[in-house]
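As structure tokens, the structure follows; a few thoughts come after it.
Every protein chain except one is present and positioned as in the full complex.
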Amino acid sequence: MLETRIVTLLTDYGLRDSYVGALKGAMLSIAPHLMIIDVGHTIAHQDVIEAAYTLKGYYREFPKGTIHLAVVDPGVGGPRRPILAETRNHFFIGPDNGIFSYVYQQEQVSQVIHLTAGQYFAPEISDTFHGRDVFGPVAAHLASEVEARWFGKWVEDFIKLPLPQLRAAAGALAGEVVHVDRFGNLVTNIDLASFYALVKGKRYRITAGAESLESISRSYSDGQPGQLLALFGCQQTLELSVNKGSAANKLGKGRGLQVTVQAV
Amino acid sequence: MLETRIVTLLTDYGLRDSYVGALKGAMLSIAPHLMIIDVGHTIAHQDVIEAAYTLKGYYREFPKGTIHLAVVDPGVGGPRRPILAETRNHFFIGPDNGIFSYVYQQEQVSQVIHLTAGQYFAPEISDTFHGRDVFGPVAAHLASEVEARWFGKWVEDFIKLPLPQLRAAAGALAGEVVHVDRFGNLVTNIDLASFYALVKGKRYRITAGAESLESISRSYSDGQPGQLLALFGCQQTLELSVNKGSAANKLGKGRGLQVTVQAV
Partner (left out) sequence: MLETRIVTLLTDYGLRDSYVGALKGAMLSIAPHLMIIDVGHTIAHQDVIEAAYTLKGYYREFPKGTIHLAVVDPGVGGPRRPILAETRNHFFIGPDNGIFSYVYQQEQVSQVIHLTAGQYFAPEISDTFHGRDVFGPVAAHLASEVEARWFGKWVEDFIKLPLPQLRAAAGALAGEVVHVDRFGNLVTNIDLASFYALVKGKRYRITAGAESLESISRSYSDGQPGQLLALFGCQQTLELSVNKGSAANKLGKGRGLQVTVQAV
């Protein structure tokens, strides 16, 4: 069995309410020796896509057996299912609303369990706070050697959101901005391998809105302050960035902006 | 004696100054094996009421023996006393400014100690930062088996803020908004039991400012986007909420807004 002591938390609960505290308390009451690791609690309100993308950026860094709790849950109390997904190295607990879409895309999923075993939930379950009443308790029990399959039933029809696809046509790649980070970097889904497969030493033009670029920078500090740059970020995908500034502000655009690369 | 390893932190110290770090360091220098649990550090500046309400939402979730540090302390350096309150299951450390008012209302308090035993404080005590110099060190010593009564003297006249009372008259309940959460939900002091004791299957009208509602929703996602809902939140009190929006913005109101329920 996997070791399961670390639990990471990603939520939209904010940092001035009792929600984060209540979630942590509920877990520690069941498993006082958990190592709870805050990733962030200020995901934009109910933005499942942002949470899904953010999760993609960190889960693989954690040791085998880590439990990743991700709760951005606009459908809490409605028909959406609470689930536990197990992959080769990690566990994921949260609502079945697509928050694990990138995980499903990138990992071999060994099982997805619809959480139904009420003996592992809080004694009373509110319709508004499954973090405290369902997801947290399940994570704590899982960390206390309860096996994944005991929490409920296999499901096959878990929700996968349609993720933005990189489209390649002769001599061009059409991608889009999939995330805007704190620094205003516009992160696209154009990956390093596809980019170099296209350009192969040729000249190229990167176009985003009214802007175009003809070279890749190495780091955020290249060029002049205020200058728009294209570079490959920490997940090896193309980003638009502004030296000492914000590409999101400069372009006035965000998620969904089309970005193309054309060999010229 | 209670086990005392977990210390929760709720402050208005913010997340870009040294205050949170200094508090944590001061505690760990005394008790390196503490498990420090961040609840939140962005309580509105000097808003003791908000801190008191927030604390109410999480302290009970933690295991027996947990130490809850809550420091929103506009009177630091003045005559207000530093205190330690002990209840059946928990310890509470902070300024005697009413921050524990909900705790006093909900728990049987076994003792409240005015912290005076300087040997458990920092060697030098600033007039501006008792988190680092008084509250943190006391929490760390308490977690290291120093007994509560050794920190000072019993007091009986600890501060209880007047909490908003739910008033019931024939056929009606008059409550108010006691908290606005990150999502813009307007949380009232109208509890589930009082509500159903009043309505008992009859029709009812919930009135808040210019808005009125005649049904209770089950979850935040009920109704149409933008629609005002009433529902019972995670502490089983009536909340006004807007599907995919903010009730606080829709009503333009916050704490103190009168909310009534009338059987019709």
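Residue numbering begins at 1 within each chain, and the chains themselves are lettered A and B in the order written.
In this text, contacts are C-beta pairs under 8 Å (C-beta built on N, C-alpha and C of every residue); 3 or more make two chains touch, one makes a residue touch a chain.
Bear in mind that the values here come from a model prediction, so they are computed numbers and not experimental data.
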{"item": "Option touching the unshown chain, where B:74, B:118, B:226 or B:254 are the choices", "value": "B:74"}
{"item": "Touch with the omitted chain, as defined above, among B:20, B:84 or B:159", "value": "B:20"}
{"item": "Touching residues (missing chain, whole complex) on chain B", "value": "12-26, 28-29, 32, 36, 38, 45-46, 74-78, 126-129, 132-133"}
{"item": "Positions on chain A where the hidden chain makes contact", "value": "5-6, 8, 10, 15, 35, 37-44, 50, 53-63, 66, 179, 181-183, 218-222, 231-234, 236, 239, 244"}
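Operating definition for what follows: only the chains that are shown with their structure count from here on.
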{"item": "Chain centre separation (chain A, chain B; CA means) in Å", "value": "31"}
